[in-house]
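Got a structure for you, written out below as structure tokens; questions coming shortly.
Left out: one protein chain. Kept in place: all the others.
Should a chain be cited, it is by its letter among A, B and C, assigned in written order, with residues numbered from 1 in that chain.
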Amino acid sequence: MSTRDQIDVSVLPRFTFGPRGLMWWGVASFLAIESTMLGICLVSYYYLRDRAFEWPLAPTMLPDLLAPTVGLLVLLISVLPMLYTERAAKRLDTAATIRGHVACVAIGLLIIAARVWEFRGLHVGWDTNVYGSVVWIIIGVHSYHLFTEVMETTVLGLLFMLGHTHPKLFVDATDNALYWYFIVIIWVPCYVTLFLVPRLG
Amino acid sequence: MLCALAAPGCKREERAFRVEPPQAAIAVGTRLTSLQPGTPLPARSQENEYEKNAFAMNEGKRLFQWYNCSGCHAMGGGGMGPALMDDKWIYGSSPDQIFSTVVEGRPNGMPSFGGKIPNFQVWQIAAYVRSLSGNVDQIAAPTRNDNMHVKTQEQSAEKVAPADSAPPPPQ
Amino acid sequence: MSASPILRAAVIAACSAAVSCTGSHHMLDGAGEHARRVAELWWLMFGVLAVVYVLVCAAIVAAVVRGRRSPADLRMVAASPAQERRMIITVSATVAATAVILFAFLVATYSTSDALSSLARTPADVTIKITGQQWWWDVEYQDPVPSNTVTTANLMHIPVGRTVQLILVSADVIHSFWVPNLAGKKDLIPGHQNTMWLKAERTGRFEGLCGEFCGLQHANMRLTVVVQSEQDYQAWLQSQRLAAAEPSGDLERRGREVFVRGPCVMCHSIRGTDAAGFVAPDLTHVASRPRIGSTVPNTREHLLRWVRDSQEIKPGNRMPPLALSHEDLDAVVAYLETLK
Partner (left out) sequence: MRPAPRGSGPSEPAARTAEEASLHQELQETWSRDPGLRGWLASNDHKDIGRRFIVTALIFFVLGGLLAFLMRLQLAHPNGTVLGPDLYNQIFTMHGTTMMFLFAIPVMEAVGIYLVPLMVGTRAIAFPRLASFSYWIFLFGGVALYTFFFLNIGPDAGWFMYTPLSGPEFSPGKRVDIWSQLINFTEISALSASIELIVTTFKLRAPGMSINRIPLLVWAMLVTSFMVVFAMPSVMTASLFLTTDRLVGTHFYNAAEGGDPLLWQHVFWFFAHPEVYIIFVPATGFVSSILPAFTRRPVFGYTALVLSLIATVFIGFGLWVHHMFATGIPQLGASFFTAATMMIAIPSGIQVFCWIASIWSGNLRLRTPMLFVLGFLFLFVLGGLSGVMQASVPLDLQVHDTYFVVAHFHYVLIGGAVFPLFGALYFWFPKVTGRMPGEKMGKLSFALMFVGFNLTFFPMHVLGLEGMPRRVYTYLPETGWAGENLLATIGAITLATGFLVTLVNAWWSIRHGAPAGENPWDADTLEWTTPSPPPAYNFLHVPVVDSREPGWTRTSASPIVTGVRSDCREVLLTSLDAEPDSLMELPNPSIWPMVTAMAAGTTFVLACFTPWAVPIGTVLGGIGLIGWAWPKSEDDECEPPRVEDMSEQEKKEGAPRVRL
């Protein structure tokens, strides 16, 4: 046995939640990337709007307000089941975690349905003019994230149901919640930009 | 997959600035067939190599405006002249028939461009005209221009099978 | 800075010797107010930065020489606290000096910018609209009387000592208008209209270039600027306002016939004839221009080659090769040569 000083780390936990773990940082970095990308899309929107004489560009009509507002509300409400899921996962409560995932997927599908409805109320094609292009790209990028996240939540829920109850998966579930919150929060400026700002004149 | 793309790829992107003399010659009209002596293009009257070449069709699109074809045919939707994106082809839809139509002119308004445009440019225009109805290699067809949006880009044009109709009786 | 006048003279002498046969395009050989002021700023910055560079290099060399005290000795060196402190002070001082120099440059830059923008506040004596096209310059002298509007290509005459306003637009992609002897660049951007002001300070012939990559023939997108006295300039303008003269000889008349009945008319225009194409350079006074296709000198031989197959000279340009018969070719070239 050598005589050097030793720090024995075998007493340390083997799984941790939140920023103590690796995955949280990975997800956070990914979200930083995606926020930057959506941020640049939004900045482009304002840049183009600033150059236009009228906005939306003629002959485009204003987008409908009802569908996106309902969509936003459902999206905001979806935070509640996700909070429930996250707490359950942190408690390592398998049954509650599964219930939470089911609820989240259900509300996720509802959001996707609302999104389809929103697209129908845009009254502009992506190839009509640049207003249409930038609106479609912002909603498109966000919808792609939304779709991916609902898929990921589904896969996680299925894994729990299949009996994969290692702590690592519970940690993944909490990091997945982070992604969900991001999708909700980032949609607020998008909603304001796309549906309220053009109404300001 | 890369290999599959390779073969047509080279041709599709080629940019030929120098053309051989027969193709550079100014097109002359009053010929009932386009089988001109010494002309390598088209090998068969039904084929126009430019229909597979992105650069040539894009040139055709530019010339369509430069030579003011769009003055009568608009962007293909038709105006004073007939529409070019539907299934009706009064004087035939094959490349050589379009070539003759451009070079010889047709009754009821289509002027003859014989003596004004070199052969290869007529073929480029013919290729572009057929792209309007989706009858060319779609991957090589032009996309939108930097101008007002009036129609779907050629690359996304729905393929319209030509239903040749007889020329109208002269008025 | 004492060396700089000599260096400056040498640089300019060497360069102007090389380009004296054609127009000049040396940015330090300022023939316009803009270029002259920029050249002054250049020499100021060049002088200061040259001294800075020499000092930094000297410091590196000195450090290397001092640092190689005992290269065979692998022991770690530890600077004494006093020495570390001296180094901190030295490095801080040099950083401070850097900041001071940069600040001085900033002041010099702002004052030059300010002086240059004052030109924009004086009323323009001449207004010229320049349209960048792939790959040539369409130059239009605007006049309140529409029939007095002059259109030329790849050539611009301006009067010395007058404020010239350029309106810069693009017909296709982004180009950049640049005559190094007169002024810095300004881009021609689709959907934007840019304006720049020139004030030439001496007469001469200067070469302009496209400053922004614009496709196949970006390299051969040139423009010749002729700075003339007011009198010469007015005379030139008057001559350009005239329609094309009636050709005198048979050959030339036949050339005009070929031009107007043949392919040329699809793109080109010649005022005074039926040719009114609008997508290629106006050829009303083509014989008075210094270059063909902004590439080769305007000689009969080059003109012949150009009309026959311009792709050989400027591959990718928009003019198709024209397989004209020898007789037609000779006639067209003879006709074009009369368009002084």
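To be clear about the criterion, a residue touches a chain if its C-beta (ideal position, glycine included) is under 8 Å from a C-beta of that chain, and two chains touch if they have at least 3 such contacts.
As the structure is a prediction and not an experimental result, all values here were calculated from the model.
J.: Could you list, sorted by label, every displayed chain in contact with the chain left out?
T.: Missing chain, whole complex, touching shown chains: A, B, C.
J.: From the list C:112, C:203 or C:288, which touches the chain that is not on show?
T.: Among C:112, C:203 or C:288, only C:112 touches the chain that is not shown.
J.: Write the list of chain B residues that the hidden chain touches.
T.: Counting only chain B, the missing chain is touched by 1-2, 5-6, 9-10, 12-15, 17, 54-55, 57-58, 139-140, 142-149, 152-153, 155-156.
J.: Quickly run down the residues of chain C that touch the omitted chain.
T.: The missing chain touches chain C at positions 11, 15, 18-19, 21-22, 25-28, 34-35, 37-38, 41-42, 45-46, 49, 52-53, 56-57, 59-60, 62-64, 66-71, 73-79, 83-84, 87-88, 90-91, 94-95, 98-99, 102, 105-106, 108-110, 112-113, 116-117, 134, 172-174, 176, 178, 180, 183-187, 189-192, 194-195, 207, 209-220, 295, 315-316.
J.: Quickly run down the residues of chain A that touch the omitted chain.
T.: 1-16, 20-22, 25-26, 29-30, 32-34, 36-37, 40-41, 44, 47-48, 51-52, 57, 91-92, 94, 126-134, 136-137, 151, 155, 159, 164-170
By our rule, only the chains that are shown with their structure count from here on.
J.: Suppose you hop from chain A to any chain it touches, then on again the same way; how many hops at least until you reach chain C?
T.: The fewest steps needed to get from chain A to chain C is 2.
J.: Hey, which chain ends up farthest from chain C, C-alpha centres compared?
T.: Centroid comparison gives A as the farthest chain from chain C.
J.: Write down the chain pair with more C-beta contact pairs when B-C is set against A-B.
T.: B-C
J.: So how far apart, in whole Å, are chain B and chain C when each is placed at the average of its C-alpha atoms?
T.: Between these chains, centre-to-centre, one finds 39 Å.
J.: Between chain A and chain B, what is the gap in Å from one C-alpha centre to the other?
T.: The separation of the two C-alpha centroids amounts to 48 Å.
J.: On chain B, where are the residues touching two or more other chains?
T.: Counting only residues that touch two or more other chains, chain B contributes none.
J.: Please name which positions on chain C make contact with chain B in the complex.
T.: Counting only chain C, the residues touching chain B are 172, 190, 261-263, 265-267, 279, 309, 311-312, 315-316, 320-324.
J.: Which of the residues in chain B end up touching chain A in this complex?
T.: So the residues of chain B in touch with chain A come to 144, 149, 152-153.
J.: Within the complex, which stretch of chain A touches chain B?
T.: That would be residues 127-129 of chain A.
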